[in-house]
Every structure is written in C-alpha cells, then in structure tokens.
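Then we have chain A:
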Amino acid sequence: MKKLMEGSEAMAEAAIAAGCRFFAGYPMTPFTELLEHFARRMPEVGGVCINAESELEAVGMAWGALATGARAATGSTGQGLSLMQESFSEITLAELPLVIFNMARGQQDYYQSTRGGGHGDYRHIVLAPADLAEAIELTQLAFHLADTWRNPVLVYGDYLTAHIQEAVEVDPLELGPVADKDWALDGSLGGTGRSRIISPLGFAKTGRRSPGIEQHLRTMTDKSRQIEAAEVRVEVGHVDDAQTVIVAFGTPGKFVRYVVNQLRADGERIGFVRPITLWPYPTDAVAAAAEGARTVGVFELCAGQMIDDVRLSVLGRAPVVGIGGISTDGSGFGVGPLLDAEIIRDRILALHRGETMPPLPDNERLEV
Partner candidate 1 sequence: MSRSVGTVTIAVEACKGCDLCIPACPPAVLSMSIGVNRNGYHHPELHDGCTGCSACLMVCPDFVFTVYRAERSRG
Partner candidate 2 sequence: MKLVGQAKPDLLLSQEHHMCPGCGEPMALRGYLEAISELGLTQRTIAVHGIGCYTSFSMTTDLDLVQALHGRAPSVATGIKRMRPDAIVFTLQGDGDMVNEGLQEVLHTAARGENITCVLLNNGVFGETGGHMTATTVLGQRTKNSLDGRDANYHGYPILIGDLIARLQGAAYVARGSVHNAAGFARTKRMFKRAFETQVRGEGFSFVEVLTMCPTGWFIPTTEGPSYMNETLGEVHIMGELKVDGVIRTTDELHEENIRKAAEIEAALARGGVDA
C-alpha cells in the first residue's frame, strides 16, 4: 500500500527492507531526518541506531558492525562525509560492505563521492537516484551491491530527495543471492579454531597465505575494473538524432529529463543522458550520445565537477559546455532557483541555438 513519506523516511524504510540493522550518524542538514527515521525505526526491527558523537565515530561504529556480518550503514551530508573519508578508504581496502548515504547540499560533492576524499587507490560505487521511487530501489540495490562486491556503496541523495514527500511503497526487492559472509567475525574461532582477521592492510593470520600489501592493493584494483565492467547504470533519452545532448544526474537529472521531453514534443532535436551510477561512470553511453551531436551540455548544481567525466567520455567528439552552476537557498543548505524547469529550459535552448547563456538566477527570488 502506498503511503505518503518524505524521502528520508522512504530511504530509511528501504534500508530496513534490505536488512540493514545498524546505523550510526551525527545530525546535519539535510541528512538529519534520515538519522531521525533510523533512530525511531531500528529498535522496532531489532536493530541499533547510535547517535554518534561525531562523524568519525559514526563510521567507526558502522565498521565494527560490518565486521560481524551485519548489514550496516552510515551517512551525513558532504561536509560530514569529509570527516569520514579516511575510514572510507580503509573500509574499502578491508573489503567491508558499507553503505553510505550522502544527503548532499546541492551537487558539490561529486568529486568527493567519485574520486574519494580519502587516501590511496580505492573506489566505491555511487548510486544517484532522481526521485523517491528510484531512491527506494537504489537504496536496496546499494546493500546488495555492497555485499556482492564486498565494497562500499554510496547513495547520493540531496536536499530534495531528503525532504520531498511522495506517495510511495517500500517493497523488498528480490535482488538475488549474495555469497555467505565467510569472513565475518563472531568471536568463536579463537584458540586453534582458525581465527579470522579483517584488515585493510592485506594481513593474514600467521601460518596462512598473506597476499602482502602490494598484491592486496593490486587485487583491489582488479576488483574496481570488474565493477566498472559490470555495474554501469544509466538512463538515456532521445539521443539517436540529437544535435544537443544534456547530461545531468540526481534530482536535476529528473528536471532535465522533463524539460528535454517537452522540447522533443516541440520538435527540438535534443536528448539527455542521466548517469545513475556516478562511479562506475556511464562513459560509453555519454560517448555514444555525443557521436553526431553538435554540442554536449552538462547541467549540475555546482561549479562544474561531473563535467570532467563528461569530457573524458566525449573525448573531443563535441564541445562540452557547463550550463548549470551554483544556486542555493539563502541558508546554503537547500537548492536555489536554478532548479526550475523554465530556467533550465531557457538554458538548454540557449545552448541548442548557440545563443548567449542567460545569467544564473539570484536566490532573492525565494524571499518573495
């Protein structure tokens, strides 16, 4: 049965439906509501939600919970996730299936999510839902992919994903089996029982074959290549004969899809590409869409970050132009007037017709 829920509640319910039984976080706008829902719901399902004393502690607690084989998650907004980056690196190298929620302020955390703010050669999968139905699906998929690959997965939400209310239904998805967690710890294997170790350093217990740190890091790199080959997800529309292709993700991707569909109905040869996985990036889909296009526009709510990946995909087939920009509400937490179908339409048409790009709207409009 459908129920009116805000995105944070829907995502918490989806996580619980996926079997998540541990969550730790620290309040921060616009992530706070997700923490609130976990705090309320976890005890009801036999799980644990800890209001951690900092983001550092939150991710550490999730690390411990994961080591026992539990499905566990943490999250914050980009600022809080900055504090967790060291642990994300090491958890990835320790091959623990962490799920991370970034309820971001705009799209300024694209680099952080896809390049990682942490040290070393590590990668984690990034899923970017465009609406609540997709957020429910991708949240569940995140836990499945994390277990499948023994690799962290980040769900990139935003202010609107967190707060918009829609009538949605959280049905547990059947995503297929995942391997037994024969690496998890319960404390029972000490004293000749072949005790286990979970380490980011490629450690093995004495007497067993240890890959050593170099081979361990190479194995992790191989895994990243496999994920890149297997897990790309993307939505593409009207690109076959498009003269102009617009690339956008997340909630802005939903707006762009709506505007491009309208423009198509008006007869304009415009298409869109909406990356659903930000890593691995849908390089081939963007490249194919750019083939034959006159120009590729990138609409993102930041100074321009994903545009790098678009350029790396297009590889000179067409000019790549940023048509988004920084636009926040007065507080800086929420989205600004740029995320408006009419304004996006004007900007796409300006690019499509080779006209001067209109200036970015000011957020005074919101104070009317």
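Inclusion criterion for the candidates: all candidates are chains of the complex that A comes from, given by their letters.
The rule is simple: a residue touches a chain if its C-beta (ideal position, glycine included) is under 8 Å from a C-beta of that chain, and two chains touch if they have at least 3 such contacts; residues count from 1.
As the structure is a prediction and not an experimental result, all values here were calculated from the model.
Touch with chain A in this complex holds for only one of 1 or 2, which is 2.
Note for the complex: chain A touches candidate 2 at residues 21-22, 24, 48, 50, 52-54, 56-68, 70, 72, 86-87, 90, 94, 185-193, 195-201, 203-207, 210.
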